[in-house]
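All remarks here apply to the structure that follows.
Of the protein chains in this complex, one is absent; all others appear in place.
On to subunit A.
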Amino acid sequence: MSDLGIVDDQSASYLDIDDILMTENKISCRARYDLVDLELRRTAEDFHEGKKVDLPIWMAMRLNEFFRHEIPKQYNTHFQGILNADPEVVNLHKEGPKYFAMGLQLTSENFDFADDEDIINMCQTLLQASARRVSWISDMAAADHYQQSKVDSKLDDMEKEMYAKAISERKSWEDWTRGMSNRLTESKFIAKSRKRKRDALAQKNN
């Protein structure tokens, strides 16, 4: 998910696979009124007022009038405190692989959380955390190769893209300083096709 701005844009996010995956995440909602005969979970059920159910975000956004939403665990005040303290250490991949995108989605108007101020604070926290993590990522990308998989497992999707790009840029830079960028190399496609032909011939002969 490279461009976080598409979270708000209806036409851009409709077909974007990252956005689809992100809105598939569940949010716990409480019914506001007594609802009869809903088929949210494949069977007709009755909801009394205040009954809890887990709905995916895309559904929860549209059913705003009938459900009150709750902030998920990874965005609540307690977790905000953790992020504010030390954002580089937190494993954002575990907290939902699209942490930042989902955070931005939660700020849209369709949600009705009990505590509006908390959302504003969450946005501030996200902003500060993302600023610090971005500089940390660029530092890590310039460091040794041994740490790569360790760092990679802690990043959420948007950061993973940044990290991969930074690593590839650094590699092309190092190739250039050693003068290897002027060499012609065989394309991988050709090399693979040649190897397959050789394997097929070897099998025929056996």
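Rule of thumb we're sticking to: a residue touches a chain if its C-beta (ideal position, glycine included) is under 8 Å from a C-beta of that chain, and two chains touch if they have at least 3 such contacts; residues count from 1.
As a working rule, contacts and distances are computed from a predicted model.
S.K.: Suppose you had to identify the omitted chain by its UniProt name; would it be "GINS complex subunit 2", "GPI transamidase component Gpi16 subunit family protein", "Autophagy-related protein 13" or "Alpha-1,3-glucosyltransferase"?
M.R.: "GINS complex subunit 2"
S.K.: For the full complex, which residue in A:T77, A:N91, A:Q128 or A:S153 touches the chain that was left out?
M.R.: Missing-chain contact among the listed residues: A:Q128.
S.K.: For the chain that's not shown, point to the residue among A:S28, A:N64, A:T107 or A:Q148 touching it.
M.R.: Residue touching the chain left out of view: A:T107.
S.K.: In the complete complex, which positions of subunit A touch the hidden chain?
M.R.: 3-5, 100, 104, 107, 109, 116-117, 119-120, 123-124, 126-128, 130-132, 134-135, 137-138, 141, 158, 162, 165-166, 169, 172-173, 176-177, 179, 181-182
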